[in-house]
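== chain A ==
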Amino acid sequence: MGWNLDKKRPLCPQICEQICVLIAKGELKPGERLMSVRDVAVSASVNPNTVQKSFEQLEQRGVIYSKRGSGWYVSETETTAEGVRGELIRSKTAAYIRDMMALGLSKEDIQKYVKEFNHE
Partner candidate 1 sequence: MVGKLMKYDFMSFFRLLLPVQLIIIGIAAINRIIQIFESSDTSAYHIAFVSSIVLLVISCLVALVMTVVIAIVRFYQGLYSKEGYLSHTLPVTPAQHILSKLLVSVIFEIGTVFSIFLALNVALGGEVALELYKAGFFLFGKAFGLYHVHVILFIIELVLGLLTQAATFLLTLYFCISIGQLANRRKILLAFGVFFGLYVAVQILLTIFIILGIALSSNPGWLDFLERIVDWASKHLIAWIHIIAWISIILNAVIGFVFFLVSKTIMTKRLNLN
Partner candidate 2 sequence: MSEILRCENLTKRFGQTIALDGLSLLVGSGKIIGLLGPNGAGKTTLIKIACGLLTPTSGNVYIEGEKPGVRSKSIVSYLPDVEHLYHWMTVEQIVLMFRDFYEDFRPDLAYEMLARLGIDRKARLKTLSKGNKEKMSLILVMSRNAKLYVLDEPIAGVDPATRDYIISTILNNYNPDSSVLISTHLISDIETVLDEVIFIKDGRTVLHGSVDWIRQQYGKSVDELFREVFAW
């Protein structure tokens, strides 16, 4: 898969987010095995310790879990994908609204722009 990382921000949260996107889109199914830490590190050209830390953070959030000696798996709870998706939508929307408000737009203005926005 293609990784798109911004070198200006810490890499750990970015890796977490991109894995969450894969789960939310259903590209990674519940119970499916993730790439190994080393494989992610090599494919994204990222430090293995950073990948390890990201995986551990996702584990704390209950998104993935580790099996001793066999690697990392997407959590099998039914609602995982949905939860991750909801969280992504919330945080992305919040970020968008924050940026727009910084430009001086009101909530109504933003709704108007979103409605009129032509998605080609």
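The set was built so that all candidates are chains of the complex that A comes from, given by their letters.
Quick note on the criterion: contacts are C-beta pairs under 8 Å (C-beta built on N, C-alpha and C of every residue); 3 or more make two chains touch, one makes a residue touch a chain; residues count from 1.
In this text, all values refer to a predicted model and were calculated from it rather than measured experimentally.
Trainee: Out of 1 or 2, which chain touches chain A when the complex is considered as a whole?
Mentor: Of all the numbered candidates, the touching one is 2.
Trainee: Report the residues of chain A in contact with candidate 2 in the complex, numbered from low to high.
Mentor: Chain A residues touching candidate 2: 5, 7-12, 38, 41-42, 44-50.
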